[in-house]
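A single protein chain has been removed from this complex, and every other one stays in its place.
By letter and in written order, the chains are A and B; residue numbering begins at 1 in each of them.
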Amino acid sequence: MTDSTAKKNGALRLAELLGERVHAMVLDLGAIFTLFLQVVSSAVRPPSEFRNIVKQMEEVGIRSMPVVLVTATFTGMVLALQSYSGFQRFGATSFVGSVVALSITRELGPVFAGLMVSGRVGASMAAELGTMKVTEQIDALITLATNPVKYLVVPRVVAATIVLPILVVFADLLGIIGGYFVSVYLMGANPYVYMSKTYQYLEFKDIYTGLIKASVFGMLIALISCHHGFVAQGGAEGVGRATTRAVVASSMMVLISDYFMTSFMF
Amino acid sequence: MSREARVGIFVLLGLIVLTFFTFRVSKWGLIAEKGYRLTVDFDTASGLEPKSDVKMAGVPIGKVEEIELAGNRARLILRIQQGIRIPIDSVASIQTQGLLGEKYVEILPGKDVQRNLPSGGQIANTLSPVNLDEMVRKLSEIGDDVKKFTDSLSATFGTEEGKKALGDILRDVAATTASLRTVVQGNEARIERILANIDRLSADLSDISAANKEDVRATIENLRAFSDTLKTETPSLVRKLEEMSERVSNIAGDNRENLKESIANLKTASARLDNTLDSAGRVMAKIDRGEGTLGKLVNDNTVANSLTGAFDGISRYVGKYDALHMTLVPWVEYQTGTSDWKYYLNLKMQPTADKYYLVGVVNDPRGKRTDSSSFISVGGNPPVETRIVNFEDDWKFNALLAKRFSRITVRGGIMESAGGLGLEYDVVKDRFSVGADIFDFNRPENNRAHLKLYGNYDIFKNLFITGGADDLLNRDSAYRTFFLGFGIKFPDDDLKTVIGAVPIKP
Partner (left out) sequence: MIAIRDLSKAFGKKVVLDDLELTVPRGKNTVVIGGSGTGKSVLIKCAMGLIRPDAGEIRIDGQDILRMDEQELVRIRRRFGMLFQGAALFDSMDVGDNVAFALRRLKMVPEGHIREVVEEKLSMVGLRDIQRLMPAELSGGMKKRVGLARAIASEPDILLYDEPTTGLDPIMADVINDLIISLRETLGVTSITITHDMASAYKIADQIAMLYKGKIIEVGRPEEIRTTSNPVVAQFVQGRAHGPITDESEEFVRFVSR
């Protein structure tokens, strides 16, 4: 083979690879959207999945509390630290409280909670469903006249959608408290001024838009993770791959959707 | 605990926290609102926002709830905390917190403590905020006055009568300066010493080096003694001395050799003392009586009034920050390459530590350029064009804006009547700084921009020496020069004293 054909083949191969990737992405997107439609249509059909939803709420919500709360507290603390030293330069330290509160409720609370949940819960959902897939448990569900989407995906999606805003409410609170502690005890801010500034510029809109975002994040994380679990194949290795993909895709989706939601809502 | 119970507690706690937030955030729901409402009308509510504070004696007592237009005025609806009583004759005003800070409504409590404003009542008395527009209007009034002043000046001196009057005045001034000689005579020995010192100082400065630092120090000691002496004199005497020493220094600079002779002349001239003092007295009396245009001008109170008014406006605005430091900085530079003197007088206005404005004038020995060309024919050859460029000294002005970032100060604006940029670095804080200015990018004959490198060293708080290199990029090496110089900083307080001593109003 001559050099030029090798080069041409290389270029072609690259184009092919790119095409495959794009193709795979489009397929994934389509599959996830189809899954979403299936979830919506099967969620309303009997039997009710109430117990499963509660179980998943415990899994996604209560079990994620520690990691989300620790993240939020430290986010609030570091935010206070950073904005304090920045604002000191133009004598606006009294606004640290406002900055921390607004950043946490509008952006960092939902996004960090979303990222943490996509890491923790997304992985476990993808791994669990992936294992069920490769050990034929999902086929077994079908043979037992049970729709796997309804039985497995609906409770996870519903639970994550409900639970993430609740997590974010706690994250908001802990973030603000973390910022308060750093500002008041480390930087010597006036506690009264700090608290009054925290709430002075905080509108309820800031909080509820954060919660709407969180809800969407929860839904996306659950959908994406379940999808990757569902399409897993090839034993333990396949499950591992599905888990990685689920975490990466859902984390990315959290950030991407965050941008679009922010630009629409604010 | 069952799973349902755990999840239930989780959700419940979340709702409790959320409810807590809804009560704490300011712009939400009618449930959280306590207190009573008051309205107040202002001409303008610019800068004010809903949720801004309402304060009484600096203590927050409520918030601005709504801002709406009532007629063509701004109507604020305030929510005042329960239990706060506001006398019916209280005055509301819009204030600013800090520099460019947020606006808030300040309520100055009235004296009628028996009658308080009821819920839904209106605060009738308001003070309009001092706003920038008003200040600009006042400033333009000043501008008009200044213009009027210069107009009348030109009218005065333009006419034949004016010229005569000017001649009179100048003669009188000459007589006045002559009368100074008496003063000199009284302190002959001392002044001689001073002049000798100045002489030595400028000599020292022109070849300053580490070796004769001691001399400089001694000179400065002497200078201090000099200024102390000046201070002990009456303000008018100080003023006269200043005028005189300026002249003297000119003489000293240009004509060091003749200095002593001049002084001798001064001595002889002192005989005419009584006579000249009388003349001066006559001129002053004339001016005082309002005779002549200058007298009218000086006696016309309107200019002075509007100036005072404007200064009041500015000081009210500026007084809030209580930080506009003004420093008057005169200094001279001796250019070694061209043996020229360059004089500076700058006013530095510093509202905050990190920025200042600088306006001033510079007397540049090569400020005015005249190009002429002549054709010279030598030995029957075709005439050769010879271009002659002459320089004369001229006044130029500075107007700079400077911003400080830690030790580095960046400044820009008009430098010596041309656009320029500068950078200054504090090597030792408030003591020793080095810097570079580059300006006048558009010089004739495709010359390169004017680059000046300098270092300033504060020997004392108010006295500094300077040195460096000027016009480094000039294509003509003759104009690249080193320079040395010194200057004095008159800070705020001294300046105010000086301005206070000058009788603006007779």
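The rule is simple: a contact is a pair of C-beta atoms (placed from the backbone, for glycine too) under 8 Å apart; a residue touches a chain by one contact, two chains touch by 3 or more.
Treat the numbers as computed from the prediction; the structure is a model and nothing was measured.
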item	value
Among shown chains, those touching the left-out chain	A
Contact with the hidden chain (one of A:Leu12, A:Val26, A:Val40 or A:Ala140)	A:Ala140
Absent-chain interface as seen on chain A, which is shown	47, 128, 131-132, 135-137, 139-147, 151
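By definition in this document, only the chains that are shown with their structure count from here on.
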item	value
Distance from chain B to chain A - Cα centre to Cα centre, in angstrom	58
Residues on chain A engaged by chain B in the complex (per definition of touch)	54-55, 57-58, 61-62, 65, 91, 162-163, 165-167, 169-170, 172-173, 196, 199-207, 211
Complex contact set, residues of chain B against chain A	3-4, 6-7, 10-11, 13-15, 17-18, 20-22, 24-29, 51, 60, 98
